[in-house]
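Removed: one protein chain of the complex. Kept in place: all other protein chains.
Chain naming follows the written order as A and B, and within any one chain the residues start at number 1.
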Amino acid sequence: MDYAINELEQEVLNTSRELVQKKIKPLRAEMDAKEQFSAEMWDEYRKSGMFGLWLPEEYGGLGGGITCLAMAFEELSRGCAGLALTPGTSALGAIPMFLAATKEQRERWCPDLASGKKLWAFALTEPEAGSDATALKTTAIKDGDYYIVNGTKHFISTGKEADFYTVAVNTNPSRGARGISLLVLEKGMEGFSFGKKEEKMGIRTNPTYELIFDNVRVPKENLLGSEGRGLLYVQETLDYSRPGVAAQAVGIAQGALDVTIPYLRTRKQFGQPIITFQALGHKVAELAAKTEAGRALVYNLTHRMDTEFLPAVRQAIESGTTVHDELKKLKGVRWTKYSAEAKLFCSNVAMEVADECVTLCGGIAYMRDFPLEKYMRDAKITQIYEGTVHIQKNEIITALIKEYAAKGSEE
Amino acid sequence: MNNWKNVWIFAQTQRGKLSPTAFELLTAGRQLADALHEKLAAVLIGNNVSAFAQQLIDCGADIVYTCEHPDLENYIDDVYAGVLAKMIRDYQPNKFLLPATNMGRSLSAKTAVFAGTGLTADATEVVIHPEDGQLHATRPTFGGNLMATITCAHTRPEMCSLRPMSYEKARPVQGRKGEVVAVPFEPAQFISPVQFVEFIKTQGDNLDLSEAEVIVAGGRGVGKQEGFTLLEKLATRLGGAVAASRAAVDNGWIDYRYQIGLTGRTVKPKIYIACGISGQIQHMAGMSGADVIVAINKDPQAPIMQLAHYAVEGDLYEVIPAMLEALK
Partner (left out) sequence: MHIVACVKQTPKSENVKIDPATGCLVRSGAASAMNPFDEYALEEAVLLKEQLGGTVSVLTMGPPQAEAVLRDSVARGADAVYQLGDMAFAGSDTWATSYALSKGIEKIAAGQPVDLIICGKQTNDSDTGHIGPQISAWLHYPNAAFVKKIIQANENSVTVERLTEDGSEVLTLPYPCVLSVVKDINKPRVSSVKGRLAAKRVTVTKWTADDIGADKQKLGMKNCPTRVVKSFVPKREVCATCVQGTNAKEKGKALVALLKENKLI
């Protein structure tokens, strides 16, 4: 089912789908085998407007919301989850900036972000700080008008290709987690270098890099919001970006089904197309129902989010305030539980669907020149990044406990 | 209209060479001239081209018009079309055939408008209608799915560009006599603001597809750019050239200049080995004139498997290495 509720969302779907048919499908196998970033796809995304979907028209964007972002992410991932990450991680890396940025910072960074001229990435994870982000060790010590940044980040998606990096640093190590802040670093700053390029199970078309900060001098104007509030912005970012990952997962599941169903129709064994064997047909039915359930969960959530997000953005532009502050004023829904539920459910569906589809298609699906095993390798990451399934479950149960504690003895 | 007489053919020259199409046009032109009881003339435009006149006469031209000048060394559309249009006004030919080469197609189009007459593109057969002496030119349309016969009733000359290799090359008869007419060229009359900068020769293979006796062509079934290396091996072993179908070109595996078909080149080799090509009409239009067609395809239902002289059902990545082994 298509969940577009307006013209813009419909054209986002149409454009993403055409990108997959005409540009992504011809490239994906080769880029996956070579584990290469595609500059050609970056160009295509720029020309088709994929980077500015969720940004205000004032900055050259299309004024869409989280739904447009998620829809593009789903449809592009249906073609290739790794190639979808070029606009996907640029959004992820830029959302913390967009939420916390002052008017001046938005004007500085948003136009090139919206046009896709510059790519963004999000740098939170460190060797000792994965699920436990609070354990991060990268420091940023104030020195006059600058912060001096030291440390390393790893497993950073679109690393080295991205121009701007939203980096979680500790500006006050003695305060522990309460000292964490967000700083924007730029490729080319002295002392900022790239280390290991990871060889991954999946999403090989997206480059994953280690970032090394050796006394990097970052202007204080690159601090997002206030010192010590970094984790707050990170949580808010994840609330808005996890539905995107859930959408990606739905796209992967759908892509796997798109390959599987036609194959099962043409593959004959024991004298008939194997899709007519009930055991297989029923399995496909279950997988399709789960995929549709995931999709419904994502877009109902994102459409609800947009009813707050879009007005908050509008107000922030008009008043010259931060989006984060405008959202706070609305005293709106706390999205954490719902985003976690969407990501939990959809990433598990993606893995299950891709896995089962390979079994359904049989031997040929194990071979790399058949396009299915890639979906299985790609699906796995959705259960891991932006919080593993266990972290999602933590979020959900924590929220549920709070919810029911607040209700007290009413029920 | 009765004042318009004789059948003209454009003898294309480029970089000091006479195109083989000139001899194909002489064959077609001769048939038309005989049917009309009129003369056959060849037109040469360029620099130092009168040297080719006798060859054209030996192969059937009764008259050769030559328009030579250093300024005509390279093909500039405005200039050549202007020259032809003036010649048409001055000499009033009845029919005018040009080759459907890159030069011929654009030159004939522009000349037709300058001369105020009709033009049929890329014909594969031309005949004179016995009753009214009109030229009936038959050509493919809709990608070769439909053939159309076209005529030009009220204007002269009736112009037509002829697809290369639609007609056999005319054979020389030694000692044939003909008239050579030098057409004066006034540079001042044909000034063009276009500057010819340079010619760039194709890199790599030097074997022109139109002259290859053996062609090994790859289609969608080749699957990837690297696959063409195997086809090249076979082509080299057989002393031939590599070509491709539109699918292979559209996928970026090989350059457009190797594309065979309605929107690509037409070839007429002794052997055409189609590897992983399904045989759509548009492709067949470019190679159905080959003496022997060999098809190698995994799909026995592919159209080409019925149309080829020899059909091999199999994976080209196994068949071709086996062929190379057997050819050792």
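Definition applied: contacts are C-beta pairs under 8 Å (C-beta built on N, C-alpha and C of every residue); 3 or more make two chains touch, one makes a residue touch a chain.
Owing to the predicted nature of the structure, the values given are computational and were not obtained by experimental measurement.
A.B. asks: Which displayed chains make contact with the chain that has been left out?
C.D. replies: A, B
A.B. asks: Of B:117, B:245 or B:278, which sits in contact with the chain we cannot see?
C.D. replies: Among B:117, B:245 or B:278, only B:117 touches the chain that is not shown.
A.B. asks: Contact with the hidden chain only, please: which subunit A residues?
C.D. replies: 7-8, 11-12, 14-15, 18-19, 22-23, 44, 47-50, 53, 62
A.B. asks: Since one chain has been left out of the picture, which residues of subunit B touch it in the full complex?
C.D. replies: Subunit B touches the chain not shown through residues 14-15, 74-78, 81, 101-103, 105-107, 109-110, 112-114, 117-122, 136, 139-155, 192-202, 208, 210, 214, 238, 249-250, 255-257, 262-263, 265, 270-271, 281-282, 284, 292, 294-295, 303, 305-315, 318-323, 325-327.
One rule holds for everything that comes next: only the chains that are shown with their structure count from here on.
A.B. asks: What is the distance in Å between the mean C-alpha positions of subunit A and subunit B?
C.D. replies: About 55 Å separates the centre of subunit A from that of subunit B.
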